[in-house]
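So the structure is just underneath, and the comments pick up after that.
All protein chains of the complex are present and in place, except for one that has been dropped.
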Amino acid sequence: MGKDHHHDHDDHSHLSEIELRVRALESILVEKGYVDPAAIDALVETYEVKVGPRNGAKVVAKAWSDPAYREWLRTDATAAIAALGFIGRQGEHMVAVENTPDEHNMVVCTLCSCYPWPVLGLPPVWYKSAPYRSRAVLDPRGVLAEFGVHLPKTSRIRVWDSTAEVRYLVIPMRPEGTEGMSEEALAELVTRDSMIGTGLARQPEAVR
Amino acid sequence: MGKDHHHDHDDHSHLSEIELRVRALESILVEKGYVDPAAIDALVETYEVKVGPRNGAKVVAKAWSDPAYREWLRTDATAAIAALGFIGRQGEHMVAVENTPDEHNMVVCTLCSCYPWPVLGLPPVWYKSAPYRSRAVLDPRGVLAEFGVHLPKTSRIRVWDSTAEVRYLVIPMRPEGTEGMSEEALAELVTRDSMIGTGLARQPEAVR
Amino acid sequence: MNGAQDLGGMMGFGPITIEHDEPWFHAEWERRAFGLTLAMGATGSWNIDMSRHARESLPPGEYLTSSYYEIWTKGVEKLVVAAGLVSGEELTCGQSLVGSAPIKRVLKPEDVPAVLARGGPTERPIEQPARFAVGDRVRTRNLNPQGHTRLPRYARGRTGVVELVHGAHVFPDANAHGQGEQPQWLYTICFSGWELWGEQADPTVSVSIDAWENYLESA
Partner (left out) sequence: MNGAQDLGGMMGFGPITIEHDEPWFHAEWERRAFGLTLAMGATGSWNIDMSRHARESLPPGEYLTSSYYEIWTKGVEKLVVAAGLVSGEELTCGQSLVGSAPIKRVLKPEDVPAVLARGGPTERPIEQPARFAVGDRVRTRNLNPQGHTRLPRYARGRTGVVELVHGAHVFPDANAHGQGEQPQWLYTICFSGWELWGEQADPTVSVSIDAWENYLESA
């Protein structure tokens, strides 16, 4: 329909418009002294380099390995996660929810993009997108299938819509055959998606 | 924000894109023999020249003047309207709803643009627009105010959302001081908006 | 479907733009889009419920940023492709590339008045008696079909009163998907503003929808 071509064209002109717009906004805010551009650099660096889902993987691996920590995580996730050094913005009030053979947990923010930054970093584009936000609460089984996750038909699916400042971390099920693995090795099995609930932990074979 | 300029630009390129698109579609359909361009001309001419809200105004004026017709309109609007020659597409199943000092009727189609073509012609852009469709059912009083209609706070407002193939014609209240006026003169007082319910009939002074 | 067409109760669209002395069409292409939509409709290649579904299943962002006759045009494009009358490639390159497919009928200019006068009545005789009568309290079902429906979201799971009984009419939820007309009793159901919008609603407002029997249960 001449449509794809048109869309490509749109995306390009769009990008340059928004580039100009962001540049203008930053220059105004900097010129007025409201924003220090070096602070922007520091913010970006924090989330591009320092904070990411490896943090959450450590939390999960510890919960898999240490029953006392797991219990702490269940009863006071904010404190248990803070004990590993993961604190602050968009993780002020944490709740950990545990998958079981009977129940699978999945997290969404239908109203915006709430996501536990200190343990997972910034959300992926799909998490913030209309297709995910619209369907996660209506058809979570269909959404999971798109992620390649096919649960038994009898498994309960529990969706957590993050409508307040509470942030949810899914504790995926520990894969079979991982007895005796170190926390570090276990952490390798914990994917970002498994902590959102759109994936499962990897099998140990997959990382060997 | 450099925004208005950009939008203007968009609208222009947009218009030409859609112009090309409609032209291409028509030429394909004509070339394949599915559509006779003269039939398109005839359809357009019908609704641009022949069918419009003067039809509905005749219905309303007759209802104001003739109690038997008014009763027929109330009980079988499709037949009563057909008796004046207004029949067919988008008016197959008509219901007339009468305003009273206590209750004001207003028509919308929240799901698309259902509208009684044989009596009102094609709907105005605002009737088909998101602002009207979204708010007519939630805040009809606010919508009426935007049309300059300020009802007493105690007046009931009755909104008809045309979700099926039934089409609604509002019979506005007959203005005071119109006793003895001919049907033809009365029809002059009946505006399109008064038959949708976003207006009132004009006062006789206004047309003198 | 819970698409962008289901606008009742949405917010954020701004004021209503009222155009004085509005022309019936604002550009020549609108005339052609209007006429070709009706002319193609008259070929009998699809029904009105399929047309509506073709329009409402545009991606929501596209639906809300397209003008009215743009939506109609995109709807016809989808319909002719789905009906096998035109290929996607033909639309892309803007010209007919292969012969035409069989078509039931072609609207001739001289038949326009008769076709418009006939319209498309949707009332059908059915044997089953109406389940509800004027004055009955009914509750709309909370239906969320992926396909076409004429039960708007704002009126689902709400209790109202039967105000009119319209006879049995073609059921759009079936007819839009090639499942036949499956006529059902059609009712006007009136709800209080409170029931629809909660305790903060304007107490003078009531709103009705026209609802097929399948949308309803006794309340």
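Per-chain residue numbering starts at 1, and chain names A, B and C are given in the order in which the chains are listed.
Everything below uses one rule, namely that a residue touches a chain if its C-beta (ideal position, glycine included) is under 8 Å from a C-beta of that chain, and two chains touch if they have at least 3 such contacts.
Owing to the predicted nature of the structure, the values given are computational and were not obtained by experimental measurement.
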(request) Pick out which of C:Thr17, C:Asn144 or C:Gln179 touches the chain that's been left out of the picture. (result) C:Asn144
(message) What does the interface between chain A and the hidden chain look like in terms of residue numbers?
(response) 15, 18-29, 31-36, 38-44, 46-48, 87-93, 95, 108, 110-113, 121-122, 124-126, 128-141, 143, 146-147, 153-166
(request) State which residues belonging to chain C touch the missing partner chain. (result) 1-4, 9-14, 56-65, 141-146, 153, 156-157, 196-201
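Throughout what follows, only the chains that are shown with their structure count from here on.
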(message) Mean of the CA atoms for each chain, then the mean for all of them together: which chain is nearest?
(response) C
(request) Specify the chain most distant from chain A by Cα centroid. (result) B
(request) Take the average of all CA coordinates in chain A, do the same for chain B, and state the distance between these two points in whole angstrom. (result) 50
(message) Could you work out how far the Cα centre of chain A sits from that of chain C, in whole Å?
(response) 39
(request) Return the distance between the CA-based centres of chain B and chain C, expressed in whole Å. (result) 17
(message) Can you list every residue of chain B that touches 2 or more other chains, as numbers and ranges?
(response) 20-21, 24
(message) Going by the contact rule already set, what residues in chain C reach two or more other chains?
(response) 77, 91, 94
